[in-house]
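Omission of a single protein chain aside, the complex is shown with its protein chains in their original locations.
This part shows subunit A:
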Amino acid sequence: MCEVGEDYRESAPGGPPLTRPGREQKCVKCKEGPPVVVIRAGDAFCRDCFKVFYVHKFRAMLGKNRLIFPGEKVLLAWSGGPSSSSMVWQVLEGLSRDSAKRLRFVPGVIYVDEGAACGRSPEDRARTLVEVEQVLQRVGFPSHVIALEEVFGLPPSVLRCFAQEPESVGTEGAYKAAVDSFLQQQCVLGAAGEEPWSQPRPQGPQSLAGPPTAVQTEALSRLFDSVKTLTAKEELLQTLRTHLILHVARTHGYSKVMAGDSCTRLAVKLMTSLALGRGAFLAWDTGFSDERHGDVVVVRPMREHTLKEVAFYNRLFAVPSVFTPAVDTKAPEKASIHRLMEAFLLRLQAQFPSTVSTVYRTSEKLVKAPRDGCAASPPGPRCLLCLCTLDVDSADSATAFGAQTSSHLCQMQAPGPQAEAGTPTTLCCCPGLGGAQGCCSSPPWTPCRLTSWPRPSSAARGPGASRRSKRICWGTAMMRRCPVGAEVRALGPHPTRNRQARTGRQGQAGCLWLSTCINKNVLIRKLYSTHGAGRAGPLAVCGAGQRRAPQGRLAGAAVLRQAGGAAASLPTAQ
């Protein structure tokens, strides 16, 4: 009933148009075998036809988009859940075929242990890790088992987009040319003497560092505890996980990452992103390929497989998977936007069986361009955390953004208590724009010029105090806006940071980057690394209460000073 464009059959039969498959029915494809699963509201498939159908979908998705070159190193992001396990299994089977059609890339597997974020005990995590290692041994690809605590050691380069030369895929000639150039590159680099076509040698799981220390674990759980709403926790977890996987991919030379999002999950993700204000970036968040990070492209080959098909396939063909509780396990339906959307979509799906596929088909029509069609103009500044081009307008425009920021301008007249639930406290750019010259009339996509940062102690962020640059997109800013409780003191002086501080400033940069993620009044500054910079410059993070000055290295609200090599390192306009 709900779908637009539904066919109207004039001679509609009295009952439901599709009859339930009875015992005497045969597989709709081969008409011989007994049906074991019903797909797409009425098509009964037998075991073998189902397998063929499933595998064909996977291969067709890879083949249609032609983004993965032969011999390329691809990192498979495995969470232990059914969809990603199925994906890993498909890759395993695809590589081992003896036909000319076998998959020809070099896979690796990464597993991120998120137990600290979910509040699991070390014994539980150790047990899960044992199961994980068993499955990884069976699979046999080079694997990386990383704990989420490693985010504390991430360099700020994770937040940068390394621009790549634009590839034009889609035409036959362009693809072949791209493959040729890629293979040439491989030969030039020497590829460590390894034949790109050979089966990758089974290697044991490698970790970046040893098992996480208790202090790190505690720091991470404090980080997540300080985030008050489940929605923000889930978003934070996704952001951290993405950055961690990205970093591993970059360090080990993987140019593609395969994520195991199924059709159902992507439909839920699409609706959730809509509700979180990320409508501008839906094509990146839910499309087949996600090239935000430049050199590493995330692909989603499972995006046409519904969760039902995945579950049945895993059961029928004994695909190993490891169950791990997530942040939202056993959470009630109203706990977060993600849960709400999931429950709603699945309920609607039960009533109108085409809901998920309809949403998916709509997502295929989305394009990765700004709506106004100003694609010709150079892309504007990017959000610091999600690396999408900013979608913010000026503060007084007649749009939702203008409404949100202008309401805050009204609030500024009488500073009320900031810690109320649902209070949009500070969008990173609004207060200063009220009276700043020229800011409000600046067209969208243009950041305000950064002059100086006010001290966080000045509660009156009066108009004209300073102009601030817009650094995060609406969606990410909304996450920051949710009532985060106490400031993050998880990054107090602790051994990891001190140790790394002795060797380089990377650790501190990483920690402070992390702190800005969830700081409620964050004004995200440009982070710079001290690559090649002899002197240690303070990393400025403005935020109420972030005036922590251990060892005098952090200034509370220092003006951002640019280290020598860092000015050119970020692609944002300044």
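In this section, a contact is a pair of C-beta atoms (placed from the backbone, for glycine too) under 8 Å apart; a residue touches a chain by one contact, two chains touch by 3 or more; residues count from 1.
To be clear about the criterion, contacts and distances are computed from a predicted model.
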In UniProt, the chain not displayed here, chosen among "Cytoplasmic tRNA 2-thiolation protein 1", "Transcription initiation factor TFIID subunit 2", "Protein SEC13 homolog" or "A-type voltage-gated potassium channel KCND1", goes by "Cytoplasmic tRNA 2-thiolation protein 1"
Please pick, from A:27, A:271, A:322 or A:385, the residue that touches the omitted chain in the full complex.
-> A:271
Which of A:90, A:128 or A:231 touches the chain that is not shown?
-> A:231
Residue among A:118, A:282 or A:296 touching the omitted chain = A:282
Which subunit A residues would touch the chain omitted from the figure, given the whole complex?
-> 1-8, 10, 12, 14, 229, 231, 270-271, 273-280, 282-283, 334-337, 340-341, 344, 348, 355, 358-359, 361-362, 365-371, 391, 396-404, 406-408, 410-411, 413-414, 416, 420-424, 474-475, 478, 481-482
